[in-house]
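Every protein chain of the complex appears in place save one, which is left out.
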Amino acid sequence: MKLKELAERVGAGVVAHGGIEISGVASVAAALEGDVVFAEDEENFTAALKSRAAAVIAGQFAHQAQTSKALLIVANPRLAFARAAGLLRGHAAHSGPIHPSAVIHPSAKLGNGVSVGANAVIGNVIVGARTRIGPGCVISDAVELGTECEIYANVTIYSDSRLGNRVVVHAGAVLGSDGFGYVRDPKTGRHDKFPQIGKLEIEDDVEIGANTTIDRGALETTRIGRGTKIDNLVHIGHNCQFGEDVIIAAQAGFSGSITIENQVVIGGQVGVGEHARIQEGVLLGGQAGVLPKKILRGKGVAFWGTPAKPLREYLRSLASLARLGKRE
Amino acid sequence: MKLKELAERVGAGVVAHGGIEISGVASVAAALEGDVVFAEDEENFTAALKSRAAAVIAGQFAHQAQTSKALLIVANPRLAFARAAGLLRGHAAHSGPIHPSAVIHPSAKLGNGVSVGANAVIGNVIVGARTRIGPGCVISDAVELGTECEIYANVTIYSDSRLGNRVVVHAGAVLGSDGFGYVRDPKTGRHDKFPQIGKLEIEDDVEIGANTTIDRGALETTRIGRGTKIDNLVHIGHNCQFGEDVIIAAQAGFSGSITIENQVVIGGQVGVGEHARIQEGVLLGGQAGVLPKKILRGKGVAFWGTPAKPLREYLRSLASLARLGKRE
Partner (left out) sequence: MKLKELAERVGAGVVAHGGIEISGVASVAAALEGDVVFAEDEENFTAALKSRAAAVIAGQFAHQAQTSKALLIVANPRLAFARAAGLLRGHAAHSGPIHPSAVIHPSAKLGNGVSVGANAVIGNVIVGARTRIGPGCVISDAVELGTECEIYANVTIYSDSRLGNRVVVHAGAVLGSDGFGYVRDPKTGRHDKFPQIGKLEIEDDVEIGANTTIDRGALETTRIGRGTKIDNLVHIGHNCQFGEDVIIAAQAGFSGSITIENQVVIGGQVGVGEHARIQEGVLLGGQAGVLPKKILRGKGVAFWGTPAKPLREYLRSLASLARLGKRE
């Protein structure tokens, strides 16, 4: 892609050498000719100018720089760099569209340009155009995948799951598995399985990490909203309702029937009890624990600890505790 | 199944329209004709009567209801509904018994009606009647599976594992992997692997969640007792001895040589140290931590926090801490 076009598409205001051809993104240390790098401050900018990169995305501070390198000046260099990477990555080509070793149900409806990896097993499903299904995946009957999804290797998707467009699912993830619900017989102490026959819906532009598990609804539907990003080894239980643009770090766990509103940010190893509600824009620090049925509210308000408290309050308790330990 | 037969089998005392044919269970919102729903209180009962369901399982409060719907009156509607679901689910049919792409050891002994999914790899094993092995599973040599087990896709079972009857294993679970045991050489600081050559035994009616891992014994046997239910992403280390009807929520972890007695309930993200013992009927709240060698006792007694304390004591400490934070 010509640098000039790249600059326009990432909203960069100033360009030199717009005719240069750009082929990829890289770190300053690893950059080769043809790469674009980025710098958020003057120190990194100096290093970037010494790199082999063809062009540097930098902030306003770089406006007057004396250099022979091409510069893209933007308000937010990191964001522009991320967008440039997305544009340059495009939608990578596979070696072959449908590997002959894949086992595909004769009634499956695969859109144009769908690719299926070796030894994948595809039930009676609907798959949108240009979606890629990795080797070893098992996609059960009655699953719908949108267009331009990327399903990495060894993913399992149970029946009655529906993924939107451009959903990315990393290796080993399990989508639509049975929720964890039983009814205890008080006479015998044994547990009868409560039916886990609901659905799973994942909206557009969601990304799901490696070995993460998301359960189907019990009788209802588990839902993950548009643009939500989920890290590795996360567990999401049955009937959860997740909003849009939520961020969930690795190993967080959500028991069941939990509502997470838009723009919530969940730290690593956070645990949330059933029927809790985390309102829009709340931040939960790593390892925090939210009790069942609890409601947390406040855009941009951080909570921490178990049970989760507003950050300031929790830090005050920690400080008191430390002083107490020293006094006694 | 005729409603009358269903009523008898779930122990419902009162029935109208016993001749109706029932085909499945559903939520009140999603119910179609032929479905049975349940209601635990009058509010849900009113909604259930307005649904399209053919029949409603309800408590004694519904005894006198004026309705043209069929009613099943029981002491515990949720339990009866769960049982009805189990009866109606039956043992679902697969499209084919043994997929031609599966790779099966020539000496493997497969019982009547065993089904094996596409691209599964089955060693020299013994599999009981009507057990189903999903696509992409890898079952090593010297494994025994009982009758009517359901092994979902992409499960891996190491050698020397033995599963009872009606065991359910969700996708991506790993059973019988090596435990985590090393001996440190004090001279070099390097770690030699302690042998992990024991066995894994899982008794009847156990259910194991997606991407859960259960290690084989080091020299002995790891055991999971009858009827125990294990959620997703749980880790159970080598030599653990779990009793019957234990409930373990998602992402709980058990290091090794731990005893969990019958009817224990373990919350999500709980961690238990090696050689600990949790006695019969103890409840552990989410994220609780149990120290190595610790013994927790008391039927129905709840523990919480790290290190886990009796719930009342722990809540008192939390309250004191909160007051302290405010005072200072």
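For reference, chains read A and B in written order, and residue numbers begin at 1 within each chain.
By our rule, a contact is a pair of C-beta atoms (placed from the backbone, for glycine too) under 8 Å apart; a residue touches a chain by one contact, two chains touch by 3 or more.
Source: prediction; values computed, not measured.
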Option from A:Ser27, A:Thr46 or A:Thr188 whose C-beta touches the chain left out: A:Ser27
Which of B:Asn165, B:Thr213 or B:Thr228 sits in contact with the chain that's absent? B:Thr213
One chain isn't shown here. Among A:His17, A:His63 or A:Arg78, which residue touches it? A:Arg78
Which one, B:Phe38, B:Tyr158 or B:Phe242, makes contact with the chain that was left out? B:Tyr158
Residue-wise, where is subunit A in contact with the chain that is not depicted? 24-27, 29-30, 76, 78-79, 81-83, 85-86, 89, 99, 101, 117-119, 134-136, 152-154, 170-172, 207, 209-211, 227, 229, 231-233, 245, 247, 249-251, 262-263, 268-269, 286-287, 318, 321-322, 324-328
Contacts from subunit B to the absent chain lie at residues 101, 103, 119, 121, 136, 138, 140, 154, 156, 158, 172, 174, 177-178, 180, 182-186, 189-195, 197-198, 211, 213, 215, 219-220, 233, 235, 237, 251, 253, 255, 269, 271, 273, 287, 289, 306-307, 309, 313, 316-317, 319-321, 323-324
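Here is the rule we go by: only the chains that are shown with their structure count from here on.
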Any idea how many Å lie between the Cα centroids of subunit A and subunit B? 28
